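Heads up, one of the protein chains got dropped from this complex, but the rest are sitting where they should.
Letters are used for the chains, namely A and B, taken in the order the chains are written, and counting of residues starts over at 1 for each.
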Amino acid sequence: MNDVVAPPPTAAAYKSDYKPIWCPGCGDYTVLNAVTRAFAQLALPPHQIAVVSGIGCSSRIPAYTSCYGFHGVHGRSLAAGTGLKVARPDLTVLVAGGDGDGYSIGGNHFLHACRRNVDLTYIVMDNHVYGMTKGQASPTTEPDWDNKLSPGGTGIRAFHPLVIALASGANFVARAFSGDQNGTADIIAKAIRHPGFSFVEILSPCVTFRPEQRDWKNHVHPASVEATDDPARAARRIMTDDGFNIGVLYQGRRTPYPLKMGSGQAAVESLETEFAP
Amino acid sequence: MSASIPNDSPAQHTPGTAGESAPASLSIALAGSGGSGVMTAGTMLLDAAARAGLYGLMVRTSGPQIRGGEAAALLRLGRHPIETLDDGFDLLLAFDWQNVNRFADEIPLRPSGLIVGDSNEGEPPEVFTGGGARFVGIPLKKTAKEIAGSWVNMVALGLAGTLAGIPALALEEALRASWKRSEAGLQANLSALQAGIALAGTVAHEAGAHAPTPLSEATGSPATGSPAAASSPSGAAPSRWLISGNEAAGYGAICGGIRFVAAYPITPATEMLEWMAPALAKVGGTLLQAEDELASVNMIIGASYGGVPSLTATAGPGLALMTEGIGLAVSAEVPIVVVDVMRGGPSTGIPAKSEQSDLSFAVSGLHGDAPRLVLAPTSIADCMATTQWAVALAEATQTAAIVLSDQFMGQSRAIIDRPADPGFRASRLVAEGGETPYRRYLDTPSGISPMAVPGTPGIAYTADGLEHNERGIPSSQVRDHQQQLDKRERKLARHDYGDWWADCEGDGDLAVVTFGSTTCAVREALTRVRARGVAARLLALRLLAPAQPQRMAAALAGVKRILVVEQNHGAQLYRYLRSVYELPDARSLHRPGPLPLRPGELADAILAWSDAAHRPENRQEEIA
Partner (left out) sequence: MSPERTRPATLAEVMAQALGIERDAAERYSSLADVMEVHNNREVAALFRKMASIEATHAQQIMNAMGWTRAEDAPAVSRWWPGGDAPESVPQDEIHYLMTPWHALQLALGAEQRAEAFFAELASNAPTAAVREAALEMRNEEREHVELIRDWLAKVPRPEEDWAVDPDPPRYLD
């Protein structure tokens, strides 16, 4: 009997051979590293993890991991991920995508995923733009950002995903920055460990359409206080933050959606007794 | 797809009448990677061709990277209008060979073709040289490096343009017109352009018989100051345009009367929206970026209910999301136009490539009995007129119109004759008031009932997707349902669509039926087929739904056999036509994307089928 303990998996074990096509300098490279590092930290076997995504640059991530992946349609990753987790509670489900995919077309599902509080983790690589379709404003884009579809800017206030997540009932709300690979890995690992719906917004610069975001690294700073479990305090904090507060901002104690698949043990035939006259 | 006749056709499928010594068109591919500026060079080459009085077409293709990826610009230039790619390329000019073999299927080189590459970048991949094309290497990058501040793509532009027979002045003007950087940079690149022009002689000499034959001087005046002014007296409207199908559709929509657009970005429709956003603002309209396609379609229904002609543009996945909304427009009788720039399907499919595989969905993809208009432009130029027509039809018949464009037409640029205004305008039958109570859904002989515009006193009504009676009150009664279903069908069936419903060309007892971007390839194939003495008709359908039985019967009078040509896997047009029309003996020629159907292979297939069809034993072969 071989009693040598296998060495813990490295992040490399979670990467596939497929080379990403993201632009050089894209924040998503470090997010991929952070995700694989988080998986390694948690020592989860790759085949027990499913990475679910929608459409966009960030949504390309599943194929770059060696885990099970699902590259679905635009904006519906949370729905697919929810279905998967409820049907297969034994799997670890990570849902991933960008701000366009998640907050625009996916906005409705975002609200309800937070509310439903199924035990899964949702990471959004937010670069305030639609990268894949060549640079349109996304819900987190500043109102005055000039672009071809909305010349002069949309004039619409940016979406605040952390506020929405908290108000809708997410059990874990955090913000990370792709420039800090290890910090992001730690936050993702915490998010996965935390029961219920965990939401991590990751600021991830787009060097092609938003080159000014290279400056984000000069604006991010660690959250000055520890995560709270009091939604009211978290709400006040998040609603007044500068958008660059990095860290876990809220860790709630809501009961997660009950995952009951497989818990019933009755035989199928027993169902027909009610039809007897 | 196969053609099984003895092939005694010439190796080169050259269009045009016999006896011309100069070729009618030249096909040039520019390829390279990582910042070398292939697309820019291609765009300028096309622009220069326009200034020289030529016609042309440019298709772009690239790898999956957003920047720095391998890219190719595929051009065809000539003295007659061009809206389809030829069977092979005469010249491939590559700045480097990194991953360019990815484009091998899209750049079939003629055995007589020429490959020009940078002598310091090695040999071309065998996939290009294997067919017999000759390779000539010249120091492209080195030439550019010797001129401080210049780019290699300008050397290439000068070289390719001169080999094609485009005057130096036209090339220079194209560069000047698009230059947005410093004056010093412009001068440097003008020098690079000249250096490229100077290299053409050496290349042609080394290439020998493989050198492309330059296009002779185009008819029309020499290059002047702007592309638009080619061949026209100063002050008059330009006689030629340089335009993409997406832009043409956007312009056609606005000409037709569209003033409100709500849309969501999706490849390959986004440029149409980006063109329309400032254009609408200029003419008093507006574009709103919606959160998704469900919102887009419902927003335009709302705007149209308010009396403003409205449109959205999308691709297959977006159209799929919009179906519930389109059904609402049909049932509530609110006019909308939905442009679907078709791409490889199904599902996410192949976003940046063309295909004609949304037809079945467009003609039958709504739940319930929901007749609607489905139209398809037949060329880049026709995107303007057909979109304009769709607007007019939707408004006149108060229903949803789906316009099936595709990625090939949408994203390619062509030099076209300025299209004549077909004169289609939005003209909604508006209720003025008077009848009390107002019956929005009055059952009229034409099926079209006057529509009240909010703000008009005395005739307020509630539009409804629920089945309703003439007043618009929801109803589950059989007589109301029957009446309204009849009304909605009748208004489309009885509308007079005129001659625009299809292009019917030629004569004979064979007809080739097609739609969309394959029209131009089929048209060119038929030119070659007729040159071989075989008579055949072209029937290019612009109006796909509702079916036009009488017009079809007239168009096919005397036709014994039809060949249905389309770019999809499921023979969608073939199956649709067989389901709604009485057809003579019909066969299908279909292939999915991403490669275009080319005139030569179509001509071969038509000849083979014609040959088989005219044999006494009347072989029944499907060519698929």
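Keep in mind that, in the parts below, a residue touches a chain if its C-beta (ideal position, glycine included) is under 8 Å from a C-beta of that chain, and two chains touch if they have at least 3 such contacts.
Computed from a prediction, not measured in an experiment: that's the story for all the values here.
Every visible chain touched by the undisplayed chain in the complete complex is listed here: A, B.
Set against the missing chain, the residues B:I28, B:M58 or B:A71 yield one that touches it, B:A71.
Summary of contacts with the chain left out: across B:G88, B:P351, B:P546 or B:G600, the touching residue is B:P351. For the chain left out of this panel, the touching residue among A:G25, A:P45, A:P143 or A:G262 is A:G25. Here the missing chain is touched by one residue of B:S27, B:Q98 or B:S112, and it is B:Q98. Looking at subunit B, the residues touching the absent chain are 33-35, 37-41, 62, 64-71, 96, 98-99, 149, 151, 153, 185, 267, 270, 348, 351-352.
Counting over the whole complex, subunit A has residues 7, 12, 19-27, 29-30, 55-57, 132-135, 178-184, 186, 205, 207-209, 214, 217, 222, 226, 247 touching the chain that is not drawn.
What we mean here is this: only the chains that are shown with their structure count from here on.
With each centre defined as the average position of its C-alpha atoms, the distance from subunit A to subunit B rounds to 39 Å. Note for the complex: subunit A touches subunit B at residues 21-24, 55, 57, 71, 73-75, 104-105, 107, 130-134, 136-137, 139, 148-151, 154, 208. Contact residues on subunit B toward subunit A in their complex (touch as defined above): 64-69, 264-267, 270, 273-274, 277-278, 281, 287, 289, 291-293, 317, 347-348.
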